[in-house]
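Okay, here's the structure, questions in a sec.
What you see is the complex with one protein chain gone and the rest in place.
Showing chain A:
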Amino acid sequence: MPHIFCTGCGNGTVINCTLNAVVEMGWEIDDTIFISGIGCSSRAPGYVATDSLHTTHGRALAFATGVKMAKPDFNVVVFTGDGDLSAIGGNHFIHACRRNIDITVVCMNNMIYGMTGGQGSPCTPSGAFSTTTPYGASEPVFDLAELAVAAGANYVARWTTYHVKELTKAIKAGMETPGLSFIESVTQCPTSFGRRNKQRQPSDMIDHMKTHTILLSKKKRLEEAGQKVPDDYFAVGEFARRNRPVMGVKNK
């Protein structure tokens, strides 16, 4: 099927993991709605044969809140990207987590604005090059998983496109958990990110994910033991699984 994603893009992997989770959940096609904002990630619903909304930049969660509150029987899945969710959509993100509305949010964090040609995002790692950080990103990075935990989401996990099985399991776990589930997938973008950061091949980026991730539990153990985790490592795993009051649950 023709699609708009670049060669080596990780979005297909995340879509695949999400759809596998949907199949495992046994959700009916007609009761499942995919919603997205703007950017590479947001083209995903166009390739899924359900009712879907491709909305405005950053606003996917606000649209999804309307869908879910008007029709709690629907299963609502939001595809979003790091720029879409955390920059322009930051306020909607924290309030959707605070409401703990029963939606599954899958964030393809490729650390860059891909669709507009590779500008820096709030998730561009410190020192990384982009078209708007030509001297290396100088701002601190947003940790989206930590943000979702702090804002009140019931299920929060982070994996990468290298961790296909774990990612699928996490998305399914999020779908099973009532309330807002936030699953972040660090995703390779060789075209806009890798090319400017010495990871030109898709495999370079996937190798980097493999070698620079650390299990959250291991990270905590190291920190408790007073050992330092290298700065360019990021934690993957389950950040929250809890049972806070939720909004928009199915009518039983």
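To be clear about the criterion, a contact is a pair of C-beta atoms (placed from the backbone, for glycine too) under 8 Å apart; a residue touches a chain by one contact, two chains touch by 3 or more; residues count from 1.
Here is the rule we use: contacts and distances are computed from a predicted model.
Participant: The chain dropped from view, which UniProt name applies: "Probable glycine cleavage system H protein", "Cytochrome bd ubiquinol oxidase subunit I", "2-oxoacid oxidoreductase (ferredoxin)" or "2-oxoglutarate synthase subunit KorA"?
Facilitator: The chain we cannot see is recorded in UniProt as "2-oxoglutarate synthase subunit KorA".
Participant: Can you tell me which of A:Phe74, A:Phe142, A:Trp159 or A:Phe193 touches the chain that was removed from the display?
Facilitator: Of the listed residues, the one touching the omitted chain is A:Phe74.
Participant: Which residues does chain A use to touch the chain missing from this display?
Facilitator: Listed in rising order, the touching residues are 29-31, 33, 35, 45-46, 49-56, 59, 62-71, 73-74, 91-92, 95.
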